[in-house]
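Every protein chain except one is present and positioned as in the full complex.
Right, chain A next:
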Amino acid sequence: MFLLLPFDSLIVNLLGISLTVLFTLLLVFIIVPAIFGVSFGIRKLYMKTLLKIFAWATLRMERGAKEKNHQLYKPYTNGIIAKDPTSLEEEIKEIRRSGSSKALDNTPEFELSDIFYFCRKGMETIMDDEVTKRFSAEELESWNLLSRTNYNFQYISLRLTVLWGLGVLIRYCFLLPLRIALAFTGISLLVVGTTVVGYLPNGRFKEFMSKHVHLMCYRICVRALTAIITYHDRENRPRNGGICVANHTSPIDVIILASDGYYAMVGQVHGGLMGVIQRAMVKACPHVWFERSEVKDRHLVAKRLTEHVQDKSKLPILIFPEGTCINNTSVMMFKKGSFEIGATVYPVAIKYDPQFGDAFWNSSKYGMVTYLLRMMTSWAIVCSVWYLPPMTREADEDAVQFANRVKSAIARQGGLVDLLCLPGHLDSAHLWVGMTCY
């Protein structure tokens, strides 16, 4: 045992030194830029390197597949049916226009046969629509070294397998602990920071500190996921007294938006860790948290939101879709309510690039923790955010029409074809119901 001691202390020393080095690096390269909102460009460099490696890997796979005569790409990437290239919306306008020109007094016409057109269009989309087609066709065009995205994984070559193994090692043993450490730091800083700021007297200094504490922590969380975000049209960012509405693709949408702007969150009070975070956040600046019982009362929800929005000193609302899929009613009320209260709506389109990591959350397959783990063991999350120009409700529109208008603007910007999860869906009573919620 005496012989082991000096050896032991050497190991301990090495461990201590490496940990210190790691933490210093973490601090300098990740946390400090997060505080000040600058970037060294490390993530972009990382992305470029990864792209080169993926291109090489795909080339190897193609070569290997040709040698063995495997079918590498799924067929039918060009569509199943012969379709007209115009979109449904354009054709509806065309029909209405041609119909109303027939009438003398400008009333819209209707024929029994009008139904055929929509019927056929509906069937066409059931047979073949852009989203689902893209979704399955994207599987093997370029392999990103994650076995979870490669459903036809065959043994192609030794080099590829070694590369994949190396990738697994890097992702699970290096990136994952790093990310978990960052996430932990980010969340604890948020809780501690906002509580501390809460003790300051109300005033401009408190606002300033609160804003920066929030931004800093969200930026750390963004780095914890290695999210590489490109913001477009930042001059259209939401302002006070407005509502920010975004297409909800995954649970991390909130982090992505909140790291670039200072929002008031709206949501249901949770228990556990989320509840702690919520209570801390509300000390620093007025977020709108509803109790479970209050959520069912539509008028209360609308009233509180209206009060918040009319106070120009308060922050723009970021609607935070809430509840599990069982609680669908509360999501519906938030989304519908936000178009009724008559504030300016700032639409935001978020689009994820699935090549580096799939942000789509299949809530029936994975729980939240599994989902976060998958996120943290992917290479990166790459997405683009477009800030669209603000929209207000016109005098002759009702809430539903306004909601549709906003939804089409978002869909058009994000490219409806490329959205993995669409913003909402009209049921027969024309209500906007939230999609995948959590």
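Going forward, a contact is a pair of C-beta atoms (placed from the backbone, for glycine too) under 8 Å apart; a residue touches a chain by one contact, two chains touch by 3 or more; residues count from 1.
In this section, contacts and distances are computed from a predicted model.
K.L.:
Select, from "Lipoyl amidotransferase LIPT1, mitochondrial", "dolichyl-diphosphooligosaccharide--protein glycotransferase", "Phosphatidylinositol-glycan biosynthesis class F protein isoform X1" or "Calcineurin like EF-hand protein 2", the UniProt-recorded name of the complex's unshown chain.
P.N.:
So the chain that does not appear here would be "Calcineurin like EF-hand protein 2", according to UniProt.
K.L.:
Pick out which of A:Phe40, A:Trp56 or A:Phe116 touches the chain that's been left out of the picture.
P.N.:
The single option touching the absent chain is A:Phe116.
K.L.:
Mind listing the chain A residues that contact the chain we can't see here?
P.N.:
So the residues of chain A touching the unseen chain are 76, 78-82, 88-89, 96, 107-133, 135-136, 362, 364-365, 401, 411, 416, 419, 422, 424-428.
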